[in-house]
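Single-structure report; data block below.
Yeah, one chain of the complex is gone here, protein chain that is, but the others are all in their spots.
Our next item is chain A:
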Amino acid sequence: MVAEVQDWPGRWSHLQAILERSGPFAHPEFEASSEVLSFLEDTCRVLVIGAGGLGCELLKDLAYMGFRQISVIDMDTIDLSNLNRQFLFRKKDIGQPKATVAAAFINNRIVGCKVTPYPVFIAEFHIVVCGLDSIVARRWINGMLISLLTYDSEGVLDQSSLIPMVDGGTEGFKGNTRVCLPGVTACIECTLELYPPQINFPMCTIAHTPRLPEHCIEYVRVLLWPQEHPFGASVGIDGDDPDHIKWIYEHAVDRANQYGITGVDYRLTQGVVKRIIPAVASTNAVIAAACATEVFKLASSCCQTLNNYMNFNDADGVYTYTFEAERNENCAACSQVPQVLRFSEDTLLQDVVQHLKESAAFQLRSPGLVAMVNNKNKTLYMSTVKSIEEATKPNLKKTLQELGLRDGQEIIVADPTTPKSIVFRLQLATNMDGN
């Protein structure tokens, strides 16, 4: 399969200069050889999450760095306003899925590169790189990568189960790149505090003492819309509906005039409603380049990777700063080796609760148990809240099987004796082979 790709002489000489000889900055275990390039080309699978401003840059950068086994995922479709910086898209592509169009563009342009949209199994990738604007999505990927980690009986991490995550983010002229080794270095959840909080203006300022054009727009969005329901009682604001934005804009202008505030325009209105932070193409290019470089270093071991968080700001000159984000020992996502609970299918839930309270290893006081059953959250038992206790008490007399719990199931347990929820993995023996 590899043979059909023509590599003309000198095509990868810039990479060979790094990969086929050692150097003072090389990783101590780096072995220079021509096999490294083949690994990047033929074996190393990279998942790019997001095909927007950062994603377009990332795909281009990775493809030019020799990576060929790339997958890209993005749920968005292409919008006119993307075209100034998301350079893999053209006017004719508007309305098409970003991932498909981006993959086709790269494959067409860079001979031998095989970008596929829609990856199936996250476990099959060597490296994940994120160019997302959503914290929720980042946290989701982070949790997924952590759940893939496996440990031996001593609790030692199996390194082959580790998928490094390189994460880029931009906001106007500011950006950051970080490298997370799930289970080893700080994860997204460890450093949740580092993300700038969503800007929320005080409710009373919006209601009575507006000073900024944004206050006027927020007034219409938060207070006036739910009162007037301009497009019907059950119609919420759709930031992509021009009629909605126009209504908000016009009423925000009225309010601004009342208070002598200037600066409300249609674009600002849309920006505030959709919580858009202006995207700057050059910031995306810098951050994506830094991310792609980290992916290259991780994949080839040719150099130590970023340790582990780099901030970048070019609003005034250029400023960058790198520091080591520390793991939070109480991180809800990564601070524990998932503990195995062994029971049989016909164990009653009350015996599980009893075990958690009495076993010397746990000694929990009032555990609350929640699981995901048939893709829905299910509260198995919780004693601390009266209405939940009443609703879940009958579960205590049910068997794990009757509750829909399966072998391998994750159970979340919260208890006042632990600083965060504990995740258990249920190992269920069937009735027949129960031993």
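Here, a contact is a pair of C-beta atoms (placed from the backbone, for glycine too) under 8 Å apart; a residue touches a chain by one contact, two chains touch by 3 or more; residues count from 1.
Here is the rule we go by: contacts and distances are computed from a predicted model.
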item: From "Ribosomal RNA-processing protein 44", "E2 NEDD8-conjugating enzyme", "Protein HBS1" or "Polynucleotide 5'-hydroxyl-kinase GRC3", the hidden chain's UniProt protein name; value: "E2 NEDD8-conjugating enzyme"
item: Of A:F25, A:Y195 or A:Y259, the one touching the omitted chain in the full complex; value: A:Y195
item: Per the touch definition above, residue among A:V129, A:I248 or A:A333 touching the missing chain; value: A:A333
item: Contact with the hidden chain (one of A:L15, A:I106 or A:L162); value: A:L162
item: Touch list for chain A against the chain that is not drawn; value: 27, 29-30, 33, 35-36, 38-39, 43-45, 73, 119-126, 135-136, 139-140, 142-144, 147-148, 159-160, 162, 164, 181, 184, 189, 192-193, 195, 197-198, 200-204, 207-208, 222-223, 226-227, 298-299, 301, 304-305, 307, 332-333, 366-368, 370-372, 375-379, 382, 384-388, 391-392, 408, 410, 412, 414-416, 420-421, 423
